[in-house]
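What follows is a structure written as structure tokens; I'll ask about it next.
Note that this complex is displayed minus one protein chain, with the remaining chains in position.
Residue numbering begins at 1 within each chain, and the chains themselves are lettered A and B in the order written.
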Amino acid sequence: MANDRSRDIGPFTEQPDDDMIICRCEEVTKGEIRRAVHEGMYTIPEIRRYLRCGMGLCQGQTCAKLVKGIVARELKVSPAELTPATSRAPMRPMEMHILAKEEEDGTI
Amino acid sequence: MKCNRYDLLVVGAGPAGLSAAIEAASHGLSVVVFDENARPGGQLFKQIHKFFGSKEHRAKIRGFRIGQQLLAEADEKGVQVVLNATVIGLYQDRELVVRIGDAIHHVKGDAILIATGASENMVTFPGWTLPGVMGAGAAQTMMNLYGVKPGKKVLMLGSGNVGLVVSFQLLQAGCEVVALVDAAPKIGGYGVHAAKVARCGVPFFLSHTIKKAEGDDHVTGVTIAQVDEHFQFIEGTEKHFDVDTICVAVGLSPMSQLLKMAGCEMEDNPKRGGQVPICDDHGRTSIPGIFVAGDVSGIEEASSAMIEGRMAGTAISEYLGYLDHEAEETEMDTLDHDLAGLRQGMFAPANRGKKITETEEGIPISTNLLTKGFVSDEEIERFPGVTHSKGIHPVMECTQNIPCNPCQDACMQHCIKIGDHITALPAVNPDSTCIGCGMCVASCPGQAIFLVNEDVGDGSAEVTIPYEFLPLPEKGTKGIALGRSGQKVCEAEVVGVRTAKAFDETHLLTMRVPKEYAGRARFFRRAEV
Partner (left out) sequence: MEEERRIRQHPILGVQNEGKKVVTFTYDGKPVQGYEGEPVAAALKANGVQIHRYTAKQHKPRGIFCAIGRCTDCVMVVDGKPNIRTCMTPLKEGMDVRTQYGVSDRPFEEQEAKDHEM
């Protein structure tokens, strides 16, 4: 249902708090997220790629639930219907040189 | 690359992870616990209040001490706890990839337990990104782990147990809490937690939320306003407070990303707090060998997380053949019973969202407690813990059915009766005589028990209260007695201060007040010098 593109979700209408920052890391606003839905981004992975919200240093730790709520309201569905973003390694911010350095002897 | 193998790998050294590790290690499994933090214990070391429950739930012990106990037990059982170890991935055939120091390690576990806990939810309002707006957990970390005050004047948003407990802890740290605010029409957490904050003079604003945080570079103030039943602001209800800190305590979400990555079946379950793995009662996920315990599988409390941890540890021991099925069932029966004990009463998961109007005893609940944070002077008289008699006697202002009974065990004179049903309200046993030892006052995790002598003979009464603040008043200190509402009721003088190891940092302050205030004086504030 959430991903049904044939559904009419109505036109984008401005709201007074559209300039509110939702994704703190990438500084994405509520208005940008709402607009993205009307531009055809119906899923969380699409929104992430389109706006980079939830793609910053914290990887959506703070905003994932907020973004989900905003998208769901715009699509007029329950947030539970939206599939969350894919979970990927590394789960925490990490420098590339560490990610590339494998411990040889296996001891912890 | 070489990959070491262990019987059990645990992710997260909090109450659930450590409990599972201890349980599994005691059955002979080799166990390694990884935690990304520099200190083990998860959130336990920030919990400086006494826990609810009964003996088997480690009730009346402060959270950080439970953390110390768990670490000692883990050490004794040979559990290896690796700190500063960030698990960055969980792959096929139970392989963990862990960052330790500046390198990446691959480790295999015949079983994996994910006990990563939860992260704090947030709400947005204009100014919510300003320095000075922080999670209640952040404030707790700063003051209870590092000894730094989060701010001088604080507004707390959220009246769940976290908001209530952290507000009290802010007061203990020497901060001023200007208001406790919640958009909901009712206080979410335990009434006794609210009452101990309210009697210190913190005003509660239910059906209110933050309209904006003020300040250019950091928080200098906050405006709240009342909301209607659709959570829309009601014009003209704005209230301003000068604050430098705004704490947000609006719930927790499971940190279940590793499980999703591993391919466990997940569901979005608002009752459990968000994205959680589908699992059975003992933590088995849809993937054999991957188990869960604690908040990651549904937001509850540290006490239940510890039992869930032991359940998972038991299930894992059976899964790997260290425990036969029969022994597992016997152990599980006890644990099921313990967990069921915690999941009872007004705040039980099964009662979430239900409107409760009466206690289990059929007494109308205190509505003032739910909206103002304290039981009114009229309401308090109808509860079984509140009686009037000659001489010193306990007054138990415990008005909600919660799973907690340390007071019953604390009284050697058997003055306090709860019975076998752990959520029953404590009642005064009329056949026993109180000797004024104060053990019940100190043992109540809700700080809801007082010793009252309604008439000492000279026209005054003596009220003994639990006191956990500094500086500790001395005998002879003059000041005012505050009522349940935190408002002044009368002049008071401290006539006794008792401190004992068994009280565990809860001091017993006895104040003398005119006898007509015996039923109302519930907190002491020294006179301004």
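Throughout what follows, a contact is a pair of C-beta atoms (placed from the backbone, for glycine too) under 8 Å apart; a residue touches a chain by one contact, two chains touch by 3 or more.
On a predicted model such as this, the values are computed, not experimentally measured, just so you know.
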* Hidden partner chain, touching residue among B:Gln172, B:Thr223 or B:Thr387 -> B:Gln172
* **Of B:Lys77, B:Lys149, B:Arg343 or B:Arg526, the one touching the omitted chain in the full complex** => B:Lys149
* Hidden partner chain, touching residue among B:Gly78, B:Pro131 or B:Pro364 -> B:Pro131
* To do: Name, in rising order, the residues on chain A that touch the hidden chain in the full complex.
  => 21, 24-25, 27, 56-58, 61-62, 92-93
* Missing-partner contacts on chain B, residue numbers -> 36-38, 48, 62, 64, 119-120, 129-135, 137-139, 141-144, 146-150, 172-174, 217-218, 468-470, 472, 505
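Here is the rule we use: only the chains that are shown with their structure count from here on.
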* Structure fact -> The residues of chain A that touch chain B in their complex are 17, 20-22, 24, 30, 61-63, 65-66, 79-80, 84, 86-92, 94, 97-99, 101-108
* Of all residues in chain B, which touch chain A in the complex? -> 1-4, 32, 36, 80, 82, 85-89, 97-100, 102-107, 119, 121-122, 124, 126, 128-129, 253, 257-258, 260-261, 268-270, 274-275
